[in-house]
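Every protein chain but one is kept in place in this view of the complex.
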Amino acid sequence: MSLHKRDILSVKDLTKEEIVKILELAKWYAAKGRTDHFKGKVAALCFFEPSTRTFVSFDLAMKYLGGSTTGFQSAGATSIAKGESLQDTIKTIDSYGVDVIIMRHPQIGSAKTAADIAKSPVVNAGDGSNEHPTQSLVDLYTIQERKGDLNNLHIGVLGDLKNARTVHSLILALSHFSPRFSFISPKELAIDDSYKEELKRKSIDFREVENVNEVIGSLDVLYVTRLQKERFETLEEYEKLKGSYNIGRSILEGAKKDLIILHPLPRIDELSTELDAVENAAYFQQTKDSIAVRQALLALIFGVPS
Amino acid sequence: MSLHKRDILSVKDLTKEEIVKILELAKWYAAKGRTDHFKGKVAALCFFEPSTRTFVSFDLAMKYLGGSTTGFQSAGATSIAKGESLQDTIKTIDSYGVDVIIMRHPQIGSAKTAADIAKSPVVNAGDGSNEHPTQSLVDLYTIQERKGDLNNLHIGVLGDLKNARTVHSLILALSHFSPRFSFISPKELAIDDSYKEELKRKSIDFREVENVNEVIGSLDVLYVTRLQKERFETLEEYEKLKGSYNIGRSILEGAKKDLIILHPLPRIDELSTELDAVENAAYFQQTKDSIAVRQALLALIFGVPS
Partner (left out) sequence: MSLHKRDILSVKDLTKEEIVKILELAKWYAAKGRTDHFKGKVAALCFFEPSTRTFVSFDLAMKYLGGSTTGFQSAGATSIAKGESLQDTIKTIDSYGVDVIIMRHPQIGSAKTAADIAKSPVVNAGDGSNEHPTQSLVDLYTIQERKGDLNNLHIGVLGDLKNARTVHSLILALSHFSPRFSFISPKELAIDDSYKEELKRKSIDFREVENVNEVIGSLDVLYVTRLQKERFETLEEYEKLKGSYNIGRSILEGAKKDLIILHPLPRIDELSTELDAVENAAYFQQTKDSIAVRQALLALIFGVPS
């Protein structure tokens, strides 16, 4: 049950006990801040698709552990441009003997492909619309910090539930903690049947609605996601749906007083900045918490005594 | 009057005493070179617009202090491409708890916007055509090193005085040291009235000429700047004016023997390489000095005992 040298490709790879352990260690790192416990450790950040947030967060997590990083921030700077296969790029990086490969790639399953090849542990930092497991660990951490307890919450998930990998990973991760879900989206962007079947199999209660107002009154957490322009086939489709999900200050009227609002960011129009200052907003706490959570996960991969 | 944890957005934010103190500490770092006084400190380099020189100079200043850096070298690698606002990017980076945010951005006032949001101190590394305060500190340092004294110099500033942020910051910074200015430019690129009014208010002597020969004989410093192609509205406008300001070896004929020539670089045609080898050229000393000056400024922000 040790996470030592393990690949982290999906939240499915993690047991409830492992998730709890990561969150506990994250709390320790959040209090401790910077250490040099892992001086000399090196992570390769292989970002075939750009992402400020995730790149810098992992980069800092390594540095706050005393380690360092190498790699690339976008495919433009790589041999991919010369026609090299993902397999060859990963084999090459892996041959360099780094302590972990942290990978973002536009293609579903790419992290698994990399992990099958690499001797170094691979952390999936987002593979297309599939999964982004460390984001979910961050989400859980922030929810736990704000709510005190992860169990028995009513979670509303709003937006593009079809394409948002953060949603997929989150549902799987929360499933360990007796949640109730409300999926709020236009029909075109409804969550895939495979996820619904999994929830049924686990006897987890969920419902699907098109309008947030149908469920807002009983939500403990509202998780808002971006309509991901880059995953739509035409601009028209994107423009048509873009306007329909805008969460602003008025959402609080019918809500529980202690509702918290999360968003994996970046946001565009779906979440108004007028919410930033209210107590319910927890999305910039998520970005803050992301450092300690990633420190914890990396520390466990590198081998913290357990 | 401490610079500890202060934002550095404009040279206007610095008193004469603070400028003098930075230059003194820069002299100490120039002699000392590398130290590890600030081991564990981390700077986020947020370059929304590329710049080799400034990026690498700040990156090395941090490393020569024993610290490290994170961030991005151009907006292409960021969530900006996904439509994220500057505010959200800065809030995110700020939530990571870095010791300083060093920011280059094409938009005037963007550094101020960032500083208003961020808890971490923000250093403006160039905001559009507005300001570039650390470049001015470098300019002052090099002038002082070469001239022995910053006071009572006749400074000629040549080129695109309308758009060059380095010029704007330089004029403000030098104003503390009883200068006399000659502004040398085509009428289309003349310095803005706001700067002239400020000089009048401070009773600082200046004149505007179109031809450098009118003033060369009495100049102590000739500060040459690039016509910034990217700030022109049409290519024709740029091409028309480009050829008119080319400084070559002949400039020295009518000049004081100890005239020094500065340029913030990069240069294109406005300053001939035939000057590189002459004693009067000080522009590669500027690049060299930039490291020690930035080490000094960062050290003061991090909290050198004063």
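So that you can tell them apart, the chains are marked A and B in the order they are listed, and the count of residues begins at 1 in each.
The rule is short, and it goes like this: a contact is a pair of C-beta atoms (placed from the backbone, for glycine too) under 8 Å apart; a residue touches a chain by one contact, two chains touch by 3 or more.
All values derive from a computational prediction rather than experimental measurement.
> Please identify which residue in A:L9, A:L25, A:A44 or A:A114 touches the non-displayed chain.
Only one of A:L9, A:L25, A:A44 or A:A114 touches the chain omitted from view, namely A:A44.
> From the listed residues A:T15, A:T70, A:N213 or A:S250, report the one that touches the chain absent from this view.
Hidden-chain contact among the options goes to A:T70.
> Which of B:K5, B:K63 or B:K162 touches the chain that is not shown?
The missing chain is touched by B:K63.
> Out of A:T89, A:Q144, A:S169 or A:S185, which residue would touch the omitted chain in the full complex?
Residue touching the absent chain, from the options given: A:T89.
> For subunit A, enumerate the residues touching the unshown chain of the complex.
That gives, for subunit A, the contact residues 40, 42, 44, 68, 70-73, 76-85, 87-89, 91-93, 95-98.
> Suppose we count only contacts with the excluded chain; which residues of subunit B make the list?
33-34, 36, 47, 50-53, 55-57, 59-60, 63-64, 68, 73-74, 76, 226, 229-230, 265-268, 273, 276, 284-285, 287-288, 290-291
The rule is simple: only the chains that are shown with their structure count from here on.
> Give, as an integer number of Å, the spacing between the C-alpha centres of subunit B and subunit A.
40
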